[in-house]
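This is the structure I want to talk about, given as C-alpha coordinates.
After this line comes subunit A, so read on.
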Amino acid sequence: MTIAAQSLVAEGLVAGYNGVPVLHGVSFTARAGEILTVVGPNGSGKSTLMKTVLGLIRPLAGRIRLDGHDITALSPAARVNAGLGYVPQEANVFPNMTVLENLRLGLDFIRRPGAKPFAERLQEILELFPEIRPKLAVRAGVLSGGQRQMVAMASALMADPTVLALDEPSAGLSPRNAELLFGVISRIAASGVTLFLIEQNTRLGLDASDEGLVLVSGEVRLTGKASAILADPEVRRLYLGGK
Partner candidate 1 sequence: MGDPMTAYLIATLCVVVIITLAGLALNLQWGMGGLVNFGLFGFYMLGAYVCGLLVKAGLGPLAAMASAILVTMIVSALVSLISIRLSEDYLAIVTLGFAECIRLFISYEDWLTMGTLGVSGITRPFAGVLGSDWGDILFLLFSLAMLGIVFALISLLAASPFGRLMRATRDDPDIVASLGRSVLAIRLRCFAVGGAILGLAGSLHAFYYSYIDPTQFTAIITAYAFMAVVIGGRGSNTGVLIASVILVLLLEGSRFLVDYFPGLDGQTFASLRLIAVGIALVVLLIMKPSGFGRERPTVLAASLRNS
Partner candidate 2 sequence: MGQLIVNGLTTGMILALPALALALSFSVLRFANYAIGSYVTLGAFVTWWANVLLGLPLWAAAGVGAASVALSAVAIDYLAYRKLRERSGLTLLVASMGVSLALENLVRLFAGNSPRAFDVAVARPHRFFGLRLHQEQLVILVTVLAALTVVWLIFRFTRLGRAMRAIADNPSLAAVRGIERGKVIAAVWGMSGALAALAGVLIGLDTSLEPQMGWNYLLPIFTAAILGGIASPMAAVAGALVLGLAEEVSTLFLPPHYRMIVAFAIMAMLLMVRPWGLFGRKWVTR
(Lines give C-alpha, C1' and ligand atoms only; values in the text may rest on other atoms or scores of the structure.)
Protein backbone atom coordinates (compact mmCIF):
# COMPACT_ATOMS: atom_id res chain seq x y z
CA MET A 1 0.00 0.00 0.00
CA THR A 2 1.74 3.15 -1.21
CA ILE A 3 1.33 6.52 0.50
CA ALA A 4 -0.37 7.97 -2.60
CA ALA A 5 -3.27 5.57 -2.22
CA GLN A 6 -3.98 7.10 1.17
CA SER A 7 -6.21 9.93 0.00
CA LEU A 8 -7.28 11.47 3.27
CA VAL A 9 -5.32 11.03 6.47
CA ALA A 10 -5.97 12.62 9.84
CA GLU A 11 -3.40 12.36 12.61
CA GLY A 12 -4.24 13.14 16.23
CA LEU A 13 -6.76 15.90 15.63
CA VAL A 14 -7.57 18.00 18.66
CA ALA A 15 -10.15 20.64 17.83
CA GLY A 16 -13.02 22.55 19.35
CA TYR A 17 -14.53 25.96 19.88
CA ASN A 18 -13.14 28.91 21.83
CA GLY A 19 -10.18 26.85 22.93
CA VAL A 20 -12.30 24.09 24.41
CA PRO A 21 -11.56 20.82 22.59
CA VAL A 22 -14.41 18.64 21.38
CA LEU A 23 -12.15 16.19 19.52
CA HIS A 24 -9.44 14.53 21.59
CA GLY A 25 -6.87 13.10 19.22
CA VAL A 26 -8.85 11.68 16.31
CA SER A 27 -6.99 9.79 13.61
CA PHE A 28 -8.17 7.93 10.51
CA THR A 29 -7.06 6.88 7.06
CA ALA A 30 -9.23 6.78 3.96
CA ARG A 31 -7.80 5.18 0.85
CA ALA A 32 -8.50 5.84 -2.79
CA GLY A 33 -11.88 4.56 -3.92
CA GLU A 34 -12.90 3.76 -0.35
CA ILE A 35 -15.97 4.85 1.53
CA LEU A 36 -15.19 5.80 5.13
CA THR A 37 -18.18 6.64 7.32
CA VAL A 38 -18.04 8.24 10.74
CA VAL A 39 -20.92 7.33 13.04
CA GLY A 40 -21.67 8.07 16.64
CA PRO A 41 -24.28 9.50 18.99
CA ASN A 42 -25.41 13.11 18.98
CA GLY A 43 -22.80 15.44 20.38
CA SER A 44 -19.97 12.99 19.76
CA GLY A 45 -18.14 15.53 17.65
CA LYS A 46 -19.03 14.34 14.14
CA SER A 47 -19.81 17.80 12.80
CA THR A 48 -16.77 19.23 14.53
CA LEU A 49 -14.68 16.61 12.77
CA MET A 50 -16.23 17.52 9.44
CA LYS A 51 -15.61 21.22 9.99
CA THR A 52 -12.00 20.53 10.87
CA VAL A 53 -11.49 18.42 7.77
CA LEU A 54 -13.06 21.18 5.67
CA GLY A 55 -10.96 23.90 7.21
CA LEU A 56 -13.76 25.82 8.88
CA ILE A 57 -12.06 25.16 12.22
CA ARG A 58 -8.32 25.27 12.75
CA PRO A 59 -7.25 22.29 14.88
CA LEU A 60 -5.47 22.90 18.16
CA ALA A 61 -3.22 19.93 17.41
CA GLY A 62 -2.81 17.29 14.72
CA ARG A 63 -2.49 17.20 10.96
CA ILE A 64 -4.59 16.49 7.92
CA ARG A 65 -3.14 15.19 4.68
CA LEU A 66 -4.77 15.12 1.30
CA ASP A 67 -3.06 12.95 -1.29
CA GLY A 68 0.07 13.17 0.80
CA HIS A 69 0.04 16.97 1.02
CA ASP A 70 -0.37 18.61 4.40
CA ILE A 71 -3.48 20.77 4.17
CA THR A 72 -3.80 21.64 7.87
CA ALA A 73 -2.96 25.28 7.28
CA LEU A 74 -5.05 25.75 4.13
CA SER A 75 -8.25 27.79 3.97
CA PRO A 76 -11.46 26.06 2.94
CA ALA A 77 -11.26 27.54 -0.56
CA ALA A 78 -7.67 26.40 -0.93
CA ARG A 79 -8.63 22.90 0.16
CA VAL A 80 -11.32 22.81 -2.49
CA ASN A 81 -8.72 23.74 -5.06
CA ALA A 82 -6.43 21.05 -3.69
CA GLY A 83 -9.06 18.39 -4.35
CA LEU A 84 -11.44 18.26 -1.41
CA GLY A 85 -15.08 18.33 -2.50
CA TYR A 86 -17.93 18.97 -0.09
CA VAL A 87 -21.68 18.41 -0.09
CA PRO A 88 -23.41 20.19 2.79
CA GLN A 89 -26.34 18.60 4.57
CA GLU A 90 -28.87 21.31 3.92
CA ALA A 91 -29.25 23.99 1.30
CA ASN A 92 -26.79 22.19 -0.92
CA VAL A 93 -28.01 23.43 -4.27
CA PHE A 94 -28.79 26.82 -5.75
CA PRO A 95 -32.56 26.52 -5.85
CA ASN A 96 -33.26 29.33 -8.29
CA MET A 97 -30.70 28.20 -10.82
CA THR A 98 -31.06 25.33 -13.25
CA VAL A 99 -29.41 21.98 -12.72
CA LEU A 100 -27.03 22.77 -15.56
CA GLU A 101 -26.06 26.06 -13.95
CA ASN A 102 -25.54 24.29 -10.64
CA LEU A 103 -23.16 21.93 -12.39
CA ARG A 104 -21.38 24.81 -14.07
CA LEU A 105 -20.84 26.44 -10.72
CA GLY A 106 -19.16 23.27 -9.57
CA LEU A 107 -16.32 24.10 -11.91
CA ASP A 108 -16.52 27.87 -12.57
CA PHE A 109 -14.36 29.07 -9.75
CA ILE A 110 -12.24 26.08 -8.93
CA ARG A 111 -8.59 26.34 -9.87
CA ARG A 112 -7.38 22.78 -10.09
CA PRO A 113 -4.27 22.03 -12.11
CA GLY A 114 -5.13 19.62 -14.89
CA ALA A 115 -8.87 20.17 -14.59
CA LYS A 116 -10.86 18.99 -17.58
CA PRO A 117 -12.92 21.45 -19.63
CA PHE A 118 -16.56 21.80 -18.70
CA ALA A 119 -18.17 19.99 -21.62
CA GLU A 120 -15.99 16.94 -21.21
CA ARG A 121 -16.44 16.72 -17.46
CA LEU A 122 -20.18 17.25 -17.81
CA GLN A 123 -20.46 14.14 -19.98
CA GLU A 124 -18.48 12.10 -17.46
CA ILE A 125 -20.71 13.25 -14.63
CA LEU A 126 -23.86 12.52 -16.57
CA GLU A 127 -22.60 8.96 -17.12
CA LEU A 128 -22.36 8.66 -13.36
CA PHE A 129 -25.74 10.31 -12.75
CA PRO A 130 -27.93 9.46 -15.72
CA GLU A 131 -31.02 10.39 -13.70
CA ILE A 132 -30.25 14.08 -13.93
CA ARG A 133 -29.72 14.24 -17.67
CA PRO A 134 -33.41 14.95 -18.42
CA LYS A 135 -33.52 17.57 -15.67
CA LEU A 136 -30.74 19.85 -16.85
CA ALA A 137 -33.02 22.78 -17.64
CA VAL A 138 -35.09 22.44 -14.49
CA ARG A 139 -34.65 24.79 -11.54
CA ALA A 140 -32.96 22.88 -8.76
CA GLY A 141 -35.43 24.10 -6.17
CA VAL A 142 -38.37 22.19 -7.64
CA LEU A 143 -36.63 18.81 -7.61
CA SER A 144 -37.43 16.18 -5.03
CA GLY A 145 -35.16 15.73 -2.01
CA GLY A 146 -33.39 12.73 -3.49
CA GLN A 147 -32.85 14.39 -6.85
CA ARG A 148 -31.51 17.49 -5.15
CA GLN A 149 -28.99 15.38 -3.26
CA MET A 150 -27.81 13.95 -6.54
CA VAL A 151 -27.42 17.38 -8.11
CA ALA A 152 -25.52 18.48 -5.03
CA MET A 153 -23.15 15.54 -5.31
CA ALA A 154 -22.77 15.90 -9.06
CA SER A 155 -21.91 19.59 -8.65
CA ALA A 156 -19.26 18.80 -6.11
CA LEU A 157 -17.83 16.12 -8.39
CA MET A 158 -17.55 18.47 -11.37
CA ALA A 159 -14.27 19.72 -9.95
CA ASP A 160 -12.83 16.21 -10.05
CA PRO A 161 -12.03 16.02 -6.36
CA THR A 162 -9.80 13.37 -4.89
CA VAL A 163 -11.93 13.21 -1.78
CA LEU A 164 -15.65 13.95 -1.51
CA ALA A 165 -16.91 14.84 1.95
CA LEU A 166 -20.61 14.24 2.57
CA ASP A 167 -22.49 15.66 5.54
CA GLU A 168 -25.27 13.25 6.64
CA PRO A 169 -26.38 12.48 3.08
CA SER A 170 -29.38 10.40 4.09
CA ALA A 171 -30.88 13.12 6.28
CA GLY A 172 -34.47 13.87 5.36
CA LEU A 173 -34.70 11.09 2.78
CA SER A 174 -37.14 8.20 2.82
CA PRO A 175 -35.53 4.78 3.38
CA ARG A 176 -35.97 3.89 -0.29
CA ASN A 177 -34.37 7.14 -1.46
CA ALA A 178 -31.58 6.74 1.04
CA GLU A 179 -30.82 3.30 -0.39
CA LEU A 180 -30.79 4.71 -3.90
CA LEU A 181 -28.48 7.45 -2.71
CA PHE A 182 -26.01 5.03 -1.23
CA GLY A 183 -26.10 3.14 -4.49
CA VAL A 184 -24.95 6.33 -6.17
CA ILE A 185 -22.27 6.78 -3.53
CA SER A 186 -20.94 3.33 -4.37
CA ARG A 187 -20.83 4.24 -8.03
CA ILE A 188 -18.81 7.33 -7.18
CA ALA A 189 -16.37 5.29 -5.13
CA ALA A 190 -16.01 2.85 -7.96
CA SER A 191 -14.86 5.68 -10.18
CA GLY A 192 -11.90 6.22 -7.88
CA VAL A 193 -13.08 9.05 -5.66
CA THR A 194 -12.52 8.66 -1.94
CA LEU A 195 -15.63 9.25 0.12
CA PHE A 196 -15.63 10.62 3.64
CA LEU A 197 -19.06 10.62 5.29
CA ILE A 198 -20.57 11.46 8.59
CA GLU A 199 -23.85 9.69 9.14
CA GLN A 200 -26.58 9.76 11.72
CA ASN A 201 -28.10 6.52 10.51
CA THR A 202 -25.58 4.00 11.80
CA ARG A 203 -26.88 0.88 10.07
CA LEU A 204 -27.41 2.50 6.70
CA GLY A 205 -24.10 4.29 6.81
CA LEU A 206 -21.98 1.30 7.77
CA ASP A 207 -23.88 -1.08 5.50
CA ALA A 208 -22.87 0.94 2.49
CA SER A 209 -19.27 1.64 3.50
CA ASP A 210 -15.92 -0.08 3.32
CA GLU A 211 -14.41 1.40 6.44
CA GLY A 212 -16.06 2.82 9.54
CA LEU A 213 -15.20 4.91 12.55
CA VAL A 214 -17.25 5.11 15.72
CA LEU A 215 -16.80 8.45 17.42
CA VAL A 216 -17.91 8.82 21.01
CA SER A 217 -17.29 11.98 23.09
CA GLY A 218 -14.65 13.15 20.69
CA GLU A 219 -12.63 9.94 20.77
CA VAL A 220 -12.30 7.08 18.34
CA ARG A 221 -14.07 4.19 20.06
CA LEU A 222 -13.83 1.74 17.22
CA THR A 223 -12.32 1.72 13.77
CA GLY A 224 -11.85 -0.79 10.99
CA LYS A 225 -13.88 -2.62 8.36
CA ALA A 226 -17.47 -1.41 8.38
CA SER A 227 -18.84 -4.93 8.36
CA ALA A 228 -16.80 -5.79 11.42
CA ILE A 229 -18.09 -2.75 13.28
CA LEU A 230 -21.64 -3.67 12.40
CA ALA A 231 -21.10 -7.12 13.87
CA ASP A 232 -19.58 -5.75 17.07
CA PRO A 233 -21.88 -6.60 20.01
CA GLU A 234 -21.48 -3.31 21.82
CA VAL A 235 -22.25 -1.34 18.66
CA ARG A 236 -25.28 -3.52 18.08
CA ARG A 237 -26.48 -2.93 21.60
CA LEU A 238 -25.90 0.82 21.72
CA TYR A 239 -26.78 1.97 18.24
CA LEU A 240 -28.65 -0.75 16.48
CA GLY A 241 -31.29 -1.57 19.07
CA GLY A 242 -29.93 -4.85 20.34
CA LYS A 243 -30.37 -8.10 18.42
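Selection criteria: all candidates are chains of the complex that A comes from, given by their letters.
The working rule: a residue touches a chain if its C-beta (ideal position, glycine included) is under 8 Å from a C-beta of that chain, and two chains touch if they have at least 3 such contacts; residues count from 1.
Just so it is clear, the model here is predicted, and its values are computed rather than measured.
> Which option touches subunit A in the complex, given 1 or 2? Just the number is fine.
Result for subunit A: touching candidate is 2.
> Can you list the subunit A residues touching candidate 2 in their complex?
Answer in residue numbers: 76-77, 80-81, 86, 88, 91-97, 101, 104-106, 108-111, 155.
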